[in-house]
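Read through the structure below, which is laid out as structure tokens, and then see the notes.
Only a single protein chain was left out; the remaining protein chains are all shown in position.
Moving on, here comes subunit A:
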Amino acid sequence: MRAQPIHQISRKGLTVWRLYGVIQTLALLVVAGLASYGTYYFEWPSFIYWIAAAIVVLGILLLVLIFPKIRWERWRYEVREHEIEVQHGLFVVKRTLIPMVRVQHVDTTQGPILKKYDLGNISISTAATVHTIPALVMDEADRLRARISELARVAEDDV
């Protein structure tokens, strides 16, 4: 049995994901609200109220409470001398191994919400694939980017 990669992403990442969940739920709320209004106005069957309410409650439960938690607990990464290993997933656990020699460049990105929490995403690009480690503390992300590009330069390419 392979050991999991050692590092977890920042605890603040969980908060940000919950925030995303809240935004998504708000979008659901708007839809549900419109449906309810339509039901009231056009006298559609009343079970539509219940469906709308159920969708919002499910949204809060899954998108805000449960999914971010599972995802956060699952997320692991590890940058070793010769390779980067990443683990993530919700229902399906995905583990990816990227050798340093294959890394072409590393980016960090930061949106407004992430900036508020001083977090950043880091994307590792190979010739064929892009792998993102989300919601790292910005300092950590910058350090990691520097480290990966350092290691990737050292690693000898034989393509």
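The working rule: contacts are C-beta pairs under 8 Å (C-beta built on N, C-alpha and C of every residue); 3 or more make two chains touch, one makes a residue touch a chain; residues count from 1.
One rule holds in what follows: contacts and distances are computed from a predicted model.
For the chain that is left out, the UniProt protein name among "YdbS-like PH domain-containing protein", "Fe(3+) ABC transporter substrate-binding protein", "NADH-ubiquinone oxidoreductase chain L" or "Phosphoribosylformylglycinamidine synthase subunit PurL" is "YdbS-like PH domain-containing protein".
Touching residues on subunit A toward the chain that is not drawn are 1-2, 82-83, 89, 91-99, 102, 126-129, 131, 158-159.
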